[in-house]
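Yeah, one chain of the complex is gone here, protein chain that is, but the others are all in their spots.
The letters A and B name the chains in turn, as written, and every chain counts its residues from 1.
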Amino acid sequence: MTLAGYLIVAALLFAVGLAGALTRRNAILVLIGIELMLNAANLNLIAFWRYGRSPEALTGVLFVIFSIGVAAAEAAVGLAMIIAIYRHYKTTNLDYIDSMKG
Amino acid sequence: MTETIDQIFVILKHWLVGHVPTAVEPIVSELLSVVPIILLFPLLFALITVMERKGLGRIQNRYGPNRVGPCGILQPIADGIKTLTKENIVPHSADKVVHLLAPLLLVMATFLGYAVLPVGRNMVAANMDAGVLFFFAVGSMTELSVFMAGWSSRNKYSLLGAMRAIAQMISYEVPLILSSVTVIMAAGTLSTVSIVEQQSGYTGIFPHWFVFTPWGFAGFVLFMIAATAESNRSPFDLPEGESELIAGYYTEYSGFKFALFFLAEYLGMMSISGMAITLFLGGWAAPLSFLTWIPSYLWFFGKLFFFIAGFIWIRGTLPRLRMDQLMNFAWKFMLPMALINLVTAGVWRFMPTGILRWLVCSAMVVAPYVLLGRGFMLGKRLEKRTYRFAD
Partner (left out) sequence: MTLPFTIIAALTIAGAVAAMSLRNLVHCVLALTLAFAGLAGMYLLLGAQFVGFAQILVYIGAIAILTVFAILLTRGTEPDAFLDLPSAWVSNSVIVAAVFGVLVWAVHSSPLSRRTLPPPPQITVRQIGFALMDRFVLPLEVIGLLLTAALIGAVILAMHEKQAAK
C-alpha cells in the first residue's frame, strides 16, 4: 500500500465535496459539501503523518484533532445561521437569499 | 487451583486456538472472543426480562408472569416465539430501507460497546489504548439509529419520540462523559483494562475502588443518573412514554424488529452498567481482600445483576419526569456538578494524602450540591402532599 492510494481517495472526496457545494442549491447541502472537503484534507494530514519521517512528533494527529474541533464549531455556527436565515426568508435555497438588506 | 478456575475461559480459548492451523489463528481467536459475548448477553437479556416483570409485579402488588414453566421462568421463550411468529408490518408510506436498517444499526452499535468491557481478569475482547473513547463513540451511534427509526416511520408520534430521545441523549451525554473524565484523570489512561487494574489493590481489607473517594462517589452518582437517561429507562423514559407517545420511535415496528429494539434497550442498559462497574466499582475486582478466591468474572456479573436490580427498583418507584424538568436537570444541575467534580478530582490528585484531603474534597462536592439544590428550590412552593380522599 503506497501513500498514493490514500491521496487519491482524499482527492476524490475533495472533488465530490466541491461538486456538491457548487451544484446543490440547499444551504445545508452546501455546508455538507464543505464538511466533506475538510475531511478530505484531514485524511491527507493523517496519511502524510503515517508515511512521514518522524511519526513520533505527532504533528499530523494533533493537527487533525484541532481541525475536527474547528469543524464542530463551524457546523454549529453554520447551521444556526441557516436556521436564522430560514426564519427570515422561509427558504434555504441559496438562489432566493439574495438581498443584503434585512 | 483458584488461579485455574479464575482463568479457565482464557486457558480454554488458548487451548482451542492452539489446535487450528496458524493461518486462521487470529480469526479463530477473535471469533472465540466475540461469539461468547453475542451468545451470553442476549441470554442475560432473557433472564432480566423475567426478573423485571416479576420484580415490577411484586412492587405493584401482583404476581407477574407465573404460568410458563416453574415459577414462570420460561416466559422469555414464550415471548420470543410470539414475537418471531408475528407479522412484520411496514407502514405503506414508510421509508423501507431506512426502516429496516435502523434496528440493525442500533443492535450492532450496542454490541460494539461490549468489545472493551473487561468481564474478568484477562477477559476482554479488544484491549484498546483508547477503550473508553471507543465506548462513548459507538454509544453516540445509537442516537443516529433512533433518529432513523423515528423519521422513517412517517408517523408524528414516532418523530416526536425520536426528537425527544435525541435531545435527551445528547444532553445527558455531556455529564456522562464529563463524570467519567474524572476517572480517566485519576487513572491516567483511557484503556479499560488498566483502569480496572489500578483499582484492584487493597488497603487492609478495603479495595482501591474510585467510588470510595469524594469525587469518585459524586462522579458515580452523576454517571448513573446520566446512564439511566442514556438508556431511556424510567424515570427518563419520555421518548417512549406509552401513555403519551405510544412507545415513541418504535411505534411502527412489529414482530422481530420490535424485539430487536427491546433487545437493544436492555443490551444498552447492561453495557452502560458494565462501564460504570469498570470505571468506578473496580470491574472484576473483589470488594474485600479475603474474597479474591471467587473467580473474577463472577464478581463482574454479580455487580451487573446488582445494577440491573437497581434499575428495576427505580423503574418501579419513581414517576416520569416532564420534558422541561429533564432538560433543566441536565443543563443546570448535572453539567455544573460534573464540572465542579472535575476540579475536585484535580485537587484530590495534587493534595498530600491524609484527612485534610478528604475534608477539602468532600466540602468541594457537598457545598455546590447543597447550594445548587437550594437555588433550584428557591422559586418553587413545595408543600407536603395532601390527599383529599384517602384519609
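Keep in mind that, in the parts below, a residue touches a chain if its C-beta (ideal position, glycine included) is under 8 Å from a C-beta of that chain, and two chains touch if they have at least 3 such contacts.
Small disclaimer: the values here were computed from a predicted structure and weren't measured.
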item: Missing-partner contacts on subunit A, residue numbers; value: 1-9, 11-20, 22-26, 28-29, 31-33, 35-36, 39, 42-43, 46-47, 49-51, 55-56, 58, 61-62, 64-66, 68-77, 79-84, 86-88, 92-93
item: Subunit B residues touching the omitted chain (full complex); value: 98, 128-130, 133-134, 136-138, 140-141, 143-144, 147-148, 151, 159, 163, 166, 170, 173, 188-190
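The rule we apply is simple: only the chains that are shown with their structure count from here on.
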item: Centroid distance [mean C-alpha coordinates] between subunit B and subunit A, Å; value: 34
